[in-house]
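What follows is one structure encoded as structure tokens, with my remarks underneath.
Showing chain A:
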Amino acid sequence: MSKNVLERLQARFADQVEETHSNQGDDTAYVKRDKLVELLTFLRDDAELAFNLPVDLTVVDWYQKREPRFEVVYHLYSTTKKHRVRLKVRVDEDDARVPSSFPVWPGFDWFEREAWDLYGVRFEGHPNHTRIMMWEGFEGHPLRKDYPINKRQPLTTLLGEQK
Partner candidate 1 sequence: MGLEGQLTGTFVGTRLSDALNWARKYSLFQYPFVTACCGMEFMATACSHYDISRFGAEIPRFSPRQADLLFVVGTVSHKLAPVLRKVYDQMCDPKWVVAFGACASSGGFYDNYCTVQGIDTIIPVDVYIPGCPPRPEQVLDALMMLQEKIQAEPLEKQA
Partner candidate 2 sequence: MLLLIALTLLKIVAIVLVFVMVVATLMTWADRKQSALIQDRIGPNRANIGNVRAAGLVHILADALKTLFKEDFVPRDANSALFGIAPFLAFVPALLSFAVIPVGDTWCPDGQIAVQNFRDVCLAGEPQSYFQISSMGAGLLCIFAIVSLGVYGSSIGGWASNNKYALIGGVRVSAQMVSYEVTMGLTLVGLLMIYQSVDLNEMVRAQGELLWGFVPKWGIIVQPLSFVLFFTAAIAETKRPPFDIPEAESELGAGYFIEYSAMRFALFTLSEYVASVLVAMMVTTLFLGGWQVPWLYGDGFHNPFTGELALALPYAVVKLIQVGAFCFKTILLCWFQLMIRWTLPRFRYDQLMRLGWKVILPLSLANVLITAVWLLWIDSPK
């Protein structure tokens, strides 16, 4: 059954799917971002796929390890068909943007804001594209590999400090 998902996806969006694999039993498809919303809508609405639960969205930063630098990772699940799929979208650092999946599943709302906040990947069309974990005025995106782990940006005057 699980192969079915990838085959079906490839059959429908042959030009969009770059490669697929099923390492450790997790079905994975690398897709292009051009028709991402259309592709996600297909995954949701297709009777045999029926992915109705948006599980997770995150970003992997391959800083100086791979090109392009970012991979946006989607995890989806279908409660009726009981299958999962992982989608990955590669984006470049200079052009770090992906169409927002908010219209397809509202459940990716905060996940996208988080990804923007912590990794700096833009989600175009998101209705409230603001920081969520950090505060407005925070500089940089802390989960990027080039952000030092203890670079702090205090909001209040610390005791014994002139400001």
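Behind the choice of candidates: all candidates are chains of the complex that A comes from, given by their letters.
Here is the rule we go by: a contact is a pair of C-beta atoms (placed from the backbone, for glycine too) under 8 Å apart; a residue touches a chain by one contact, two chains touch by 3 or more; residues count from 1.
On a predicted model such as this, the values are computed, not experimentally measured, just so you know.
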**Item:** Single touching candidate for chain A, where 1 or 2 all sit in one complex
**Value:** 1
**Asked** Okay, in this complex, where on chain A does candidate 1 touch?
**Response** 133-135, 142, 147-156, 158-159
